[in-house]
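I'd like to ask some things about the structure below.
All protein chains of the complex are present and in place, except for one that has been dropped.
And then chain A:
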């Protein structure tokens, strides 16, 4: 399709045993675009986003990231994982390493960077997510919001071109949601390509270039936030928005 697409999913199909989790999912994300994915629980949002860096393998269709097609080829997977950062719902920080070590581990071992060089960069990212004073603590000593900001900084230290977020705020207490969303909003302002599964509709309205709505393993509709919120095309979307915007 478009020449500028940095992520391209074409008719992607995925089964868990006999369960059809993704049905002909097609999606194209341009460089610098911010896509928010929403939909009811079990609709395949996580599955789709995890296929993009091959935490899950798709079975049919094609996924191309920055010109590299994802296949069983380990080299291709390695290359793509260096370009794609991921933030998880449960942070998944390494509890046996300090915050700083969490940030520098992959750049040192995967990118072969010098420790002193990456530590300086890591401190800069920690300042950016506003927790430089926690650098020498262990993840277990931080609040949920702080941990998630460390997780974002950890992904950024690999200097990814694309960031994937899988419900980054849904394991957080309400008062911590904002501090994480603020960091994400700033990141978006700097031109990062982002695919974000979230139900934070305020964030979606403010930041997203397009919103994708999924149900039962398919993309039901996608469009700009204005279209999506003011003028949803499908009944399924209206129903979902009705539920989620109620409160």
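In the analysis below, a contact is a pair of C-beta atoms (placed from the backbone, for glycine too) under 8 Å apart; a residue touches a chain by one contact, two chains touch by 3 or more; residues count from 1.
We take it that contacts and distances are computed from a predicted model.
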Name under which UniProt lists the unshown chain, selected from "Amino acid ABC transporter permease", "Acetolactate synthase", "Cytochrome aa3 subunit 2" or "Carbon-monoxide dehydrogenase medium subunit": "Amino acid ABC transporter permease"
Per the touch definition above, residue among A:48, A:113 or A:172 touching the missing chain: A:113
Residue of A:42, A:95, A:202 or A:242 touching the missing chain in the full complex: A:95
Selected from A:10, A:23, A:62 or A:159 as touching the chain missing from the view: A:159
On chain A, residues whose C-beta touches the chain left out of the figure: 53, 55, 66, 78-79, 81-86, 88, 90, 92-96, 105-106, 109-114, 117, 121, 124-125, 127-128, 130-133, 137-138, 140-141, 154-155, 158-159, 161
